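Dropping a structure here in structure tokens format, bear with me for questions.
Below is a slice of the complex: some chains, not all, each in place.
Order of writing sets the chain letters: A, B and C. Residues in each chain are counted from 1.
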Amino acid sequence: MTKIEMTEEIILAKKSKGLSWEDIAGKVGLSPVFLTSACLGTNSLKPKAATKLCKVLGLSGDVLATIQEYPMKTWDFGIPQDPFVYRFYEITGVYGETMKEIVQEKFGDGIMSAIDFSLDIDKEEDPKGDRVVITMNGKFLPYKSW
Amino acid sequence: MTKIEMTEEIILAKKSKGLSWEDIAGKVGLSPVFLTSACLGTNSLKPKAATKLCKVLGLSGDVLATIQEYPMKTWDFGIPQDPFVYRFYEITGVYGETMKEIVQEKFGDGIMSAIDFSLDIDKEEDPKGDRVVITMNGKFLPYKSW
Amino acid sequence: MTKIEMTEEIILAKKSKGLSWEDIAGKVGLSPVFLTSACLGTNSLKPKAATKLCKVLGLSGDVLATIQEYPMKTWDFGIPQDPFVYRFYEITGVYGETMKEIVQEKFGDGIMSAIDFSLDIDKEEDPKGDRVVITMNGKFLPYKSW
């Protein structure tokens, strides 16, 4: 079973059970973003979480095995096209150098890890239009000399 | 005066005064990220903020005019190379589709605006290594039918 | 059912009924451009419009469900090749900076939204050759400081 076939099976089960990603994540005991990324095939689950997920969705052992495999992470376009995804590319272009300046002033020379990292999404209600709040939290990794 | 010449002049003044971006932003009354992005030439300042900035840094009328000009926002590489900036590109690739799933489940079909938008950076102290916390806050823009 | 399979089924039904996109849009109560974009898979329909469309074309519940899904919007070529589509890319290249100048002079620093947006197409009869009239109407989104 490929990761793609796994995702298709999960989405079918999710639809037929009428569950949201947030519902499933709550039952499995993980954040919605991490759980969804594993279901879409860009992260792997530990055995315990995988077992819970399959129980929640009533899925077979094939999904159980495949979701624990370490994925090759790839994406379709060098420069993303879907407007939702593109805006994050644009933010990287417009604010990348600015973020580097601020972080390096606060932490020294280094980067924010994208591996020892979490990402959460909240909804901020606002009468002028609700707002999406995205919080990224990554370990600062300092460059070392040797 | 081009935006690039303006940035050079600002950075020289900033160094000679020994101020951080955070110091300057505090005195101008803007967030560090926005203030820095304007100084690096990817945002413009309103007249009042521009005047304050020039006073804080002891800068001439050329900077005062140039920092109020609306910039053409561009960046050097389609796919960023500097490791700090690249990690945000990687996050977009790895989590882009996942974020789209979660946001659309919470808000309906639409995007997070990168224009009606703010971005803040905090330092979370942690004995296992300090962490960078980035908060993006953008208005949700629903697709409309017509 | 994928969006591609949905489009194929819609086009077959449209041909066998001998309806134009304009005919269908009129019966569904949407503009031709928006209705067509949903049928080609780059927009989603609200439940009511989806139900009407399926009734007009005599289509099954699969189409009804699929046309309400939020699409991942992608296109085949970074730089379009078909001469009809390319001309819009060329207009963006030749007039992009000019439009930015004019809009920013009229509205301040900001962009025209491509999400809170509509697009209509008319035919202007002209003895020297009929003319295509395309009207884009997008909300102005001002850059904000924070």
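Some observations on this one:
FYI, a contact is a pair of C-beta atoms (placed from the backbone, for glycine too) under 8 Å apart; a residue touches a chain by one contact, two chains touch by 3 or more.
Small disclaimer: the values here were computed from a predicted structure and weren't measured.
Because all chains derive from one sequence, the complete complex can be expressed as a copy number, which is 10 in this file against the 3 shown.
Operating definition for what follows: only the chains that are shown with their structure count from here on.
Between the CA-based centres of chain B and chain C the separation comes to 32 Å, rounded to the whole angstrom. Per-chain Cα centroids separate chain A from chain B by 23 Å. Residues of chain C in contact with at least two other chains: 72, 115.
Taken in their complex, chain B has these residues touching chain C: 30-31, 33-34, 38, 43-46, 49, 70, 72, 97, 100, 104, 108-111, 113, 115-118, 141-146.
Contacts from chain A toward chain C in the complex involve residues 76-77, 79, 81-83. Chain A contributes residues 20-22, 32-33, 36-37, 40, 42, 73-75, 78-80, 82-85, 87-107, 110-114, 116-117, 119, 121, 123-124, 126, 128-141 to its touches with chain B in the complex.
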